[in-house]
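For this depiction, one protein chain was excluded, whereas all remaining protein chains were kept in their positions.
Moving on to chain A:
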Amino acid sequence: MTTTPQAVRRASPRTRPPAKKPTKAPAREQAATDPAAALLPQTEPVRLLDPDGTPRPARADYPEPPVEALREMYRRMVVGRRFDTQATALTKQGRLAVYPSSRGQEACQVGAVLAVRDTDWVFPTYRESMALVSRGIDPVEVLTLLRGDWHCGYDPTRVHTAPQCTPLATQCVHAAGLAYGEAHQGRDTVALAFIGDGATSEGDFHEGVNFAAVFKAPVVFFVQNNKYAISVPLSRQTAAPSLAYKGVGYGVPSEQVDGNDPVAVLAVLTRAVAHARAGNGPYLVEAHTYRMEPHTNADDATRYRDGAEVDTWRDRDPVARLETYLRTRGALDDAAVAAIAEQAEAYAADLRERMHTQPEVDPLSLFDHVYATPTPQLVEQRELVRAELAADREDGR
């Protein structure tokens, strides 16, 4: 069994409010006799805060992150949620073609990007807009895809973030290749691949995890199990005890975590990233969370789930949970909460204003990036379009 430094380090008293004995991690203790046991997730999702914000007993395997990190996490979650609400509003105003909300998944969206460095690479799906703005990418560049003026609005090489991926799970193999390529060139980059519960049924998820494992590539596969793939429930995706059990067959250590517990998400991902960066190969994390909104603004979630279910998850809100905990710790007060809310409003106002400017899109740019140098056929077609546009202008169209 490989253990990261975090696995054996004791939680410091400062970050351990109730001074109870650390709980055991039973699966991992069987590792000496059963090699698979070392890879299995714990039978219950790791949880460090109860839904009402009460801290659970400290544990040796997942020490609580420093309170400064949690405060920053709270700030980003509040801004992220406001961004998400604003983006949904922009669809209603016709400024965005469509928006897949990640409301309710703030702990996952923010925790994941907090766990990696700026030089690490992130491989997002279309639902990770909040994670990307939390990473510091310009929200207008993030929303370019959904506004429809181009596909990817940011320069992936500058922000170390792949384009948001729509073909399900295909980014998993890219993450494996990137991570292996970086290591091959002597860099200690980690790749973080986001994926949803439905996409774990796709072949590329399995090929990505397997390639990463075989080549010992430093990848963290982060499954946000939000319970629905558009309308199809998790029970139609898998018969496994949980998605975290998919790692063992590939020789990949795995963990499951309460995805609405910000403290646990950050703790688990921090350990997973350290495991990968230390040269131990990939790690799989499943976060149990819930998509509070429909799949996108174009979806009607009432056709496949009832309000009572949504209400249960409303009671597990990750933002409120962290706020309560930080207030108990004395790390947050009314003034700080108000100041952060004000920041979030300013962020949304700025986004609103910038999104109300209609972007200039040059039809002739359609030919610029198909190849490094356009083929003769594209040069001909460019000329055709140029002539069409000139004729339109003459006709005053």
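The criterion applied here is as follows: a contact is a pair of C-beta atoms (placed from the backbone, for glycine too) under 8 Å apart; a residue touches a chain by one contact, two chains touch by 3 or more; residues count from 1.
Basically, contacts and distances are computed from a predicted model.
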item: Name of the absent chain as recorded in UniProt (options "Urea transport system ATP-binding protein", "ABC transporter permease", "Cytochrome C oxidase subunit IV family protein" or "Alpha-ketoacid dehydrogenase subunit beta"); value: "Alpha-ketoacid dehydrogenase subunit beta"
item: Residue in contact with the excluded chain [from A:Lys92, A:His184 or A:Arg386]; value: A:His184
item: Residue touching the undisplayed chain, where the options are A:Val122, A:Ala162, A:Val223 or A:Met292; value: A:Ala162
item: Residue ranges of chain A at the interface with the undisplayed chain; value: 121, 150-152, 155-158, 162-163, 167, 170, 172-182, 184-185, 189, 191, 203-204, 207-208, 210-211, 214, 365, 368-372, 375-377
